[in-house]
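Have a look at the structure below before the remarks.
Omission of a single protein chain aside, the complex is shown with its protein chains in their original locations.
Up next is subunit A:
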Amino acid sequence: MSIRGKAFIAGIYEHPRREIPDRTLTQIHAEVALGAVADAGLTLSDVDGYFCDSTVPGMGGISMVDYLGLQCSYLDNTETGGSSYLGHVGHAATAIAAGKCSVALVTLAGKPRSSRGGPRGGGGGGGGVDAPPETSFEGLWGLAGAPYNYALAAQRHMYEFGTTSEQLAEIKVAASIHAQYNPHALMPNVVTVEEVLASPMISDPLHRLDCCVITDGGGAVVVVSPEVAHSLDRQTVKILGHGEAQKHAMNGRVDLTYSGAVWSGPRAFEEAGVTQADIDYASIYDSFTITVLEQIEDLGFCEKGQGGRFVLDGALVAPHGKLPFNTDGGGLCNNHPANRGGMTKVLEAVRQVRGEAHPAVQVPDCNIVLAHGTGGALSTRMGSATLILGREDA
């Protein structure tokens, strides 16, 4: 397979000005985006793939996606300096050829001329008017850490669905039962619901033990072609499906009771050709207990609002629970390197498929697994990505 003949450039736009002191970087990205889609005879509503480098303010492309009101199934923030956009066109063609998106937008913006004396580099912005566009509408009220944002979500989930702190605590308990078998776990002790509820309140209704651990560390993954896989003397894990999505403030229609997993999950299941009933093990992003609960719902393992009931009675506990999860102890007890738990979600899912999880928590006949990651602020400006993996013969 190649990209040859699989994708076409339909629209272009070059900003007409050469000194733009009266626009933010975000506005310039938006202006060139509007120009290019208009040149193609399309609108931004048609865009389902967005490609940008580090000249966009904010975390990756997510603030731009929010600003422009995009709904993308594919997002790429590859940064290779001045060559980025050539790479982006190639990546866009690859994504289109694979059916991951159909209208890809690539933007560049910078103000090095009007910000001379400021920070060096292509972007030429960074602070002041070029802070991420949401900064002055989200950054001034003391919401200065992830727990607070997730607490807002938990409070609303409790209000709408009757979810309780005890139910959230069950998630921590399950993770801790797994962590006791992981010699590397930061927090290897089994905890009880009562201990979670007795831990200090951080941001109502989340307690300290509703939060993940803070750890140094890292992880890495190698992905190879089928030809290389067959040549290796190592059990490999087949990538069956992938889906991603961004969820943002949706022009003031903030809804903290669901995450971007409602879109990334179905995309991954569809590509993999499997259903929730086929999943033998799930790595579910667990920055906080509420993160797990909402995503179990969003991924379709139970109905929206039923997560609190779903997690009772050891449902998440390996090897025999309804949905064995995070058998390494997860971010809640084991490891959350760089405050980014997505890598370890992939790693434990691979161990389960290989049969290399700890024997006490290895799911028998583990054939198909799911790994799901969350980034950013739950349901206000976040990335979601879902992978479905399986044995070589899956």
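We take it that a residue touches a chain if its C-beta (ideal position, glycine included) is under 8 Å from a C-beta of that chain, and two chains touch if they have at least 3 such contacts; residues count from 1.
The rule we apply is simple: contacts and distances are computed from a predicted model.
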From "SGNH/GDSL hydrolase family protein", "Outer membrane lipoprotein-sorting protein", "Zn-ribbon domain-containing OB-fold protein" or "Acetyl-CoA acetyltransferase", the UniProt protein name for the chain not displayed is "Zn-ribbon domain-containing OB-fold protein"
Per the whole complex, from A:G145, A:G162, A:G217 or A:G273 the residue touching the absent chain is A:G145
Given A:L108, A:A153, A:L323 or A:L387, the residue that touches the chain left out of view is A:A153
Given A:D39, A:E166, A:D204 or A:E303, the residue that touches the chain left out of view is A:D204
Note that subunit A touches the absent chain at residues 22-24, 26-27, 30, 34, 43-45, 66-69, 128-131, 133-145, 148, 151-153, 155-156, 159, 200-206, 249-254, 256
